[in-house]
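The other protein chains are all here in position, but one chain of the complex has been omitted.
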Amino acid sequence: MPRKTEQFLLVTPSDSKNLVLIRDLVGKIALRAGFPQDYVDKIQLAVDEACTNVIRHAYPRNRRGDITVRIGVDSRKLKVEVIDHGKGFDVQAVLAKDVNHRLNELKRGGLGIYLMRMLMDEVRFDVKPGKETRVEMVKYRDLRETDEQKALQKKLIEKSHTLRR
Amino acid sequence: MPRKTEQFLLVTPSDSKNLVLIRDLVGKIALRAGFPQDYVDKIQLAVDEACTNVIRHAYPRNRRGDITVRIGVDSRKLKVEVIDHGKGFDVQAVLAKDVNHRLNELKRGGLGIYLMRMLMDEVRFDVKPGKETRVEMVKYRDLRETDEQKALQKKLIEKSHTLRR
Amino acid sequence: MDQFSMQRKEMDDLTVLYIEGYLDAHTAHQFEEALRKIIEEGRYKIVVNFSRLNYISSAGLGVFMGVIEEVRSNGGDIKMCCLSDKVFRVFDLLGFPALYDIVKTEDEAIQKFRDAQEKAPE
Partner (left out) sequence: MDQFSMQRKEMDDLTVLYIEGYLDAHTAHQFEEALRKIIEEGRYKIVVNFSRLNYISSAGLGVFMGVIEEVRSNGGDIKMCCLSDKVFRVFDLLGFPALYDIVKTEDEAIQKFRDAQEKAPE
């Protein structure tokens, strides 16, 4: 377990074929840092979701940009930042959509950010449109599901029961 | 096979435990880019040697720096740069040591740069002492052993026969 | 380096699709194409067997959401079986167990289609 923060940086073209490279690197770092396998799984998925958003939403089709993944590990936590230099988005508007909306939209996605928030202990967005979009996610070594995460999921499940044919 | 150059960047702390992360990433990129397995093996080993040099020689013991690995792939070649911001070294003096010296020094190393030159098609050093040391290595998709590489090894083998007890 | 692959089996009006490897935003379109092909053939009773699937992200889940309506409106369904704990956890986080039939074995999935047929014969 490192005493100080160990920093890693990976930059790849914004192309879905690179998701596997990113997941593998993040997974190895988390596992080696002593995170249990189920945490490693969650971290990998959350990072995949953030990178998938960059690939799908950040850059116009004809301009391929980069995905930057910054990983910091210390004795308490793992922090991942996923950064792009694309168009950005209105974080408040996206976060304001409640479970109701989200489920009605399930057909066409809208699951990524919800998953990130369920899988990680902290998720922050920092959007400077046209300059930099940064998603910062933290996973603590010893923290199980938060009350907020439990409440989020409870709402979703209740809703999905009413939608069931 | 990508038409334009695809660029990847990995930065890790200068610690030998990160060699495996670097080798894995470089190997996956090379393999996916269509390099045959024996080329992938050579590229991985050459990069390992360059990074091992950073870990062993670039930074003073009490100051851990970074290793930066930059990978570019295009339709003709793979280029890897291994960069540190450590003390640098006298490239001419090191390269000037001929096979004779090298073999006498085998006990304590001195194999890394020789291997890099044997494994890759082009190896260039760019040292700005105290600022940046950069090793640039290129592997072409379709180029077998160069005459220079063959001559280097022939000399080494002749020498090692005379050293044999 | 093949991250994702599929196999297909037909049993009367039922189609079983075996998926293997990593289902993410890169491989999701292959999966979607395979599902669409089955649907275009007019085969709406589909079992997806996850036994060899190691990984799924929301891009993979989105594929199910994208076709389920068409499948169900044609009297069919997509039933899922043999999910690893890891993959099931992702479905669970998203409330999918309330929206889809997710069962332990392929036989159970097939039986669910047969039971439904008996209850509502054409």
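Each chain gets a letter, A, B and C, in the order it is written, and its residues are counted from 1.
In this section, a contact is a pair of C-beta atoms (placed from the backbone, for glycine too) under 8 Å apart; a residue touches a chain by one contact, two chains touch by 3 or more.
Here the structure is a predicted model, which is why all the values come from computation and not from measurement.
When the full complex is taken into account, the listed residue touching the unshown chain is A:Leu31, out of A:Leu31, A:Val91, A:Val127 or A:Ile157. Check B:Arg56, B:Arg76 or B:Arg124 against the missing chain and you find that the one touching it is B:Arg56.
Mapped onto chain B, contacts with the missing chain fall at residues 16-17, 19-20, 23, 38, 41, 44-45, 48-49, 52, 55-56, 103, 106-109, 111-112, 114-115, 118-119, 153, 156-157, 159-161, 163-165.
Just so it is clear, only the chains that are shown with their structure count from here on.
Annotation: 25 Å between the Cα-based centres of chain A and chain C. Computed centre separation for the pair chain B/chain C is 47 angstrom, with centres defined by C-alpha atoms.
In chain B, 28, 32 are the positions where the chain touches two or more neighbouring chains simultaneously.
Taken residue by residue, chain C touches two or more other chains at no position, since every residue touches fewer.
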